[in-house]
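Everything on this sheet refers to the single structure shown next.
For this view, one protein chain was removed and the others were kept in their places.
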Amino acid sequence: MTERAGPVASAFATLATCRQRTLALCEGLSDADMTVQSMDDASPAKWHLAHTSWFFEEFILQPRVAGYEVFDRRFRYLFNSYYEQVGARHPRPRRGMLTRPTLAEVHAYRQHVDAALGRLSRAQPSLDIVNIVRLGIAHEEQHQELILTDLLHLFAQNPLRPALRDAAPRAASSMRPMHMHAFEGGRVRVGHAGEGFAFDCEGPAHDVLLQPFALASRPVSNGEWTAFISDGGYRTPTLWLSDGWARVQAEGWQAPLYWREIDGAWQTMTLHGECSPTPSAPVCHISYFEADAFARWAGKRLPTEFEWECAAVAQAGDADAGQFADDGHWVPHADQTQSPLENLFGGAWEWTASAFAPYPRFAAAPGAVGEYNGKFMCGQFVLRGGSCATPRGHVRPTYRNFFPPHARWQFSGVRLAEDRS
Amino acid sequence: MTERAGPVASAFATLATCRQRTLALCEGLSDADMTVQSMDDASPAKWHLAHTSWFFEEFILQPRVAGYEVFDRRFRYLFNSYYEQVGARHPRPRRGMLTRPTLAEVHAYRQHVDAALGRLSRAQPSLDIVNIVRLGIAHEEQHQELILTDLLHLFAQNPLRPALRDAAPRAASSMRPMHMHAFEGGRVRVGHAGEGFAFDCEGPAHDVLLQPFALASRPVSNGEWTAFISDGGYRTPTLWLSDGWARVQAEGWQAPLYWREIDGAWQTMTLHGECSPTPSAPVCHISYFEADAFARWAGKRLPTEFEWECAAVAQAGDADAGQFADDGHWVPHADQTQSPLENLFGGAWEWTASAFAPYPRFAAAPGAVGEYNGKFMCGQFVLRGGSCATPRGHVRPTYRNFFPPHARWQFSGVRLAEDRS
Amino acid sequence: MTERAGPVASAFATLATCRQRTLALCEGLSDADMTVQSMDDASPAKWHLAHTSWFFEEFILQPRVAGYEVFDRRFRYLFNSYYEQVGARHPRPRRGMLTRPTLAEVHAYRQHVDAALGRLSRAQPSLDIVNIVRLGIAHEEQHQELILTDLLHLFAQNPLRPALRDAAPRAASSMRPMHMHAFEGGRVRVGHAGEGFAFDCEGPAHDVLLQPFALASRPVSNGEWTAFISDGGYRTPTLWLSDGWARVQAEGWQAPLYWREIDGAWQTMTLHGECSPTPSAPVCHISYFEADAFARWAGKRLPTEFEWECAAVAQAGDADAGQFADDGHWVPHADQTQSPLENLFGGAWEWTASAFAPYPRFAAAPGAVGEYNGKFMCGQFVLRGGSCATPRGHVRPTYRNFFPPHARWQFSGVRLAEDRS
Partner (left out) sequence: MTERAGPVASAFATLATCRQRTLALCEGLSDADMTVQSMDDASPAKWHLAHTSWFFEEFILQPRVAGYEVFDRRFRYLFNSYYEQVGARHPRPRRGMLTRPTLAEVHAYRQHVDAALGRLSRAQPSLDIVNIVRLGIAHEEQHQELILTDLLHLFAQNPLRPALRDAAPRAASSMRPMHMHAFEGGRVRVGHAGEGFAFDCEGPAHDVLLQPFALASRPVSNGEWTAFISDGGYRTPTLWLSDGWARVQAEGWQAPLYWREIDGAWQTMTLHGECSPTPSAPVCHISYFEADAFARWAGKRLPTEFEWECAAVAQAGDADAGQFADDGHWVPHADQTQSPLENLFGGAWEWTASAFAPYPRFAAAPGAVGEYNGKFMCGQFVLRGGSCATPRGHVRPTYRNFFPPHARWQFSGVRLAEDRS
């Protein structure tokens, strides 16, 4: 499919590839692996497969294809995630009860939807369909990432510590010393504008005022995190936000999620099985609370999302050059590039100090699609940059991910910042 | 295998048949169906398959077969249910996390254990092995019943209301009018004595004093239960034990478990799908609290376990003649026999007024096997008679099943009693 | 008031004394001490004062005194404890919210009720009033005991460890060695019959069969309990019932309630402040689970309630001779008498192995009074003998107290038993 084919055909071609990639991620998984739900926040891979198909049925096929026959009308209830305007839905914490429909039926569902999307693409739909197709692709990519994060959580509950797949071989690397990279700040344009796809919450573009700041040349490493642990970081209440310290005590946090001490040495569970955390690699599976406490311990602070974006734009590097899910190595590793801000894209998401809030003049889109991001703008913090579980091409400098401050099951790390005069 | 083969060979032959029946019950179930856990009290079918194999490894093969190689030494942790003397074990509410070992591996585990049992049986072990083999059979049969009860609970969580299997065809039947059958009581011998197998909690046999009483000729029916509902049974606190009424309010009970009202008519979920409860069939999936409240509403009471046993012995009927799991019809139906106490065995377990307590001079067996029943003698009530989910041959007149008074996911019903002068 | 005055006058005279004693117990308590509720199971002393007055309003004054004016019609809602037939009521866990009515208003309420009871007694009511007056006295006495147990729980939550009152002085005592006292058993009459007052659950009197048994000459002592702790009793799962072991782990039990270790020595909180537990005194504030585990550790068992009653009747001692609340020493101490079964009455309640169940042919009384005991006959165990917090004269050999197996805030201890041939 060439660019000459026009934006509609191009979008559908990208979509087809994207849909295939979702299935490819699930290779090697059993029916049970794909059906069990390991916690309320996580969903089974089979559910992700079905939900991403439902999304196209609900938002493209039914509104735009005359005479489209839904695969099974009961799936609207089963596979709607959180769209109130679509109607009642199966409770999120009960997604793991759905041993039926079978995995084969869900695969048939996907084929049914894919076939209809193929027919639609060949019917030369009007150009305005591109936006919703692109949203569908971005949505599917988000669920690809969730398939990996949710599977890791499931496998980490299993005393047998299974691996999803062997790690792709890669050369050993060492992280370079961290130094602080200065930025002048001032009146800075942030947020998405222009042609390419972006989520609604990335706009409107607008100006903000930034005071001079500096951003670390690389994320905090496992080795540095081990020093934090050894120095009593998890036992020192004055390093923590009040809610964070309450969480440390209530849940007995002593290290990042998936770490445990065996015979005096830390081990970490990964999608490639349990292994020693590489000292020079970015730390991962930490909460906002931990990121913030580490920064305080280090005499630094977290960057705001606008400082991060300002630096990302200034660096002008290629957002797609980092370590992404397509590389098949689902543990963050140190960047080999010589860019001034290493590992900014890919590897591990970076917590920022910014609460996830609407940009000035943000307005949710009309209809159920408007529920995509806006209704979550409360109680969450922004993460930036993507991770090794994010599909390549998914993130941008303006991209805003968001999770509650206690969340740890995403591939989330931290980069330090500080004030400059 | 004839009786001439001797008790050891006979026990092993029965065991082999029993083990096959466990697998047969799971026909038609997917890997996911057998792995998901629908609540803390229920276990996945795959776990039942593995645990019943572990039982033989732990209590027969390892102690008695020199050089026996365990299939996987990690399974001792994964598939020990509650034996403290065996050591640490996977937490019960987390059994559903075990997507690994795979179903194929668990089948291989069963074959490994079955092969070793086969070799052991051919090695002519001494006669004393019979007791533990019989215990293993009875244990496996209990888990056969749990496979059915736990699957029904799982399928009832699914909005698609799947069926495990089509119901075996059977002739329509009508229940005869209930009348009260009088017994004189007096000094009565209860509990197990003699040759056949019985669980430890069924003995020692001992005498009890019973005052004259009467037992209903049949269990309470769905039709009668509907009258109780219509009369406000679930809204009248004075009918209920205090703890029962608290449960009614906290959980919003309005009918037996698995019943729901659709367009003004009750439907009930069964292993054969959702259907209308047959008015003449025994009511099922009620708690002790509900049984007790119904009895009070009806101006009767529950029988004690000794009244029940006394009547069962007096009736001298064949305990195996009732409706059992082997019939493949997993909803209680009205008895076709003309015995004075219809449906006493099979159909639905019958709650008694007796707390599950040790008989005088009861002593738990030494070792881990002693944990089988004794440590549960607190906070539970005795049920008698077996159900349509119980394997034929499993129950006896002295058999004591037990569950907490709020439990409803077993095939539990109720038979009324009253005092006589 | 002499006996010549007749049973009605006598009952009212006893009632007046009893009502005074309730107030006397509260001397030295502040408004706050009497209003705060320290847990759902406990009630504030002010609530006890009001509830016991409401009881007479509801069950004597309103039904029997023409034109009786209730003190405040809203109190029926506030101070009904659990009588469903009386109507809606303030939720039990919210009793501590009632800073109003004030303590002065509650005292005025008591005076209003007492004055009306006085007028009623002088009006020469018919003889049939005696039963309900006696029930009112027994009810008030039960709440006298609860005032002490609930206050101890409240004060134990306070880091200042306040004392209700200085202990009455008493001579030091040492406990004699424990020996087992044999009883033949056989067909034994149990339960209440005859003239005196008894609660409904103490009857009907009936025969039971007892096998030969022995009962310990005295309760288990603090010194013996310390040995149990030192021997790892609280860390050994095989000593415990399954539900008990779950409780030990969930709540971190390491000793009886109110014990804590300070600088290597056990201290116990009492109504006379915190002090060292006297080694020779009966252990107190243990649950059924702990009593049962201790007995298993000691190679003994708990007595059934009928064994206890049989022994109490055989001993023919004076039930009122023990250590009761009137003595003003609210910590159990060793008996100074030379009776064969020391401390059987008073000191500490003794857990029995018997679930609290209705006696054969038990029927609850009609009306709200019938809710007194019957609806609690599920999930509780019987305790016998009374405690140092029980008013003298309240208990009998047939008296049945009952609490859930995990309850520890009552003055509950344990006496061992064993089988004899």
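Think of it as A, B and C in the order they're written, each chain with its own count starting at 1.
Rule of thumb we're sticking to: contacts are C-beta pairs under 8 Å (C-beta built on N, C-alpha and C of every residue); 3 or more make two chains touch, one makes a residue touch a chain.
Since the structure is predicted, the reported quantities are computational estimates derived from the model, not experimental observations.
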item	value
For the chain not depicted, the shown chains it touches	A, C
Which residue of A:D207, A:D231 or A:D318 touches the chain not shown here	A:D207
Option touching the unshown chain, where A:F12, A:F75, A:F199 or A:W240 are the choices	A:W240
Per the touch definition above, residue among C:T22, C:S38, C:T52 or C:S242 touching the missing chain	C:S38
Given A:E69, A:D231, A:E261 or A:D419, the one touching the chain that is not displayed	A:D419
Contact footprint on chain A, counting only the chain that is left out	82, 84-85, 187, 206-209, 211, 237-238, 240-245, 288-289, 292, 353-355, 357-358, 360-361, 371, 375-379, 405, 419
Residue numbers in chain C that touch the chain omitted from display	30-36, 38, 46, 74, 77-78, 90, 94, 96-103, 154-155, 157-160, 162
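In this section, only the chains that are shown with their structure count from here on.
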item	value
Any chain in contact with chain A as well as chain B	none
Maximum centroid distance from chain C, chain identifier (CA atoms)	A
Where chain A touches two or more other chains, by residue	none
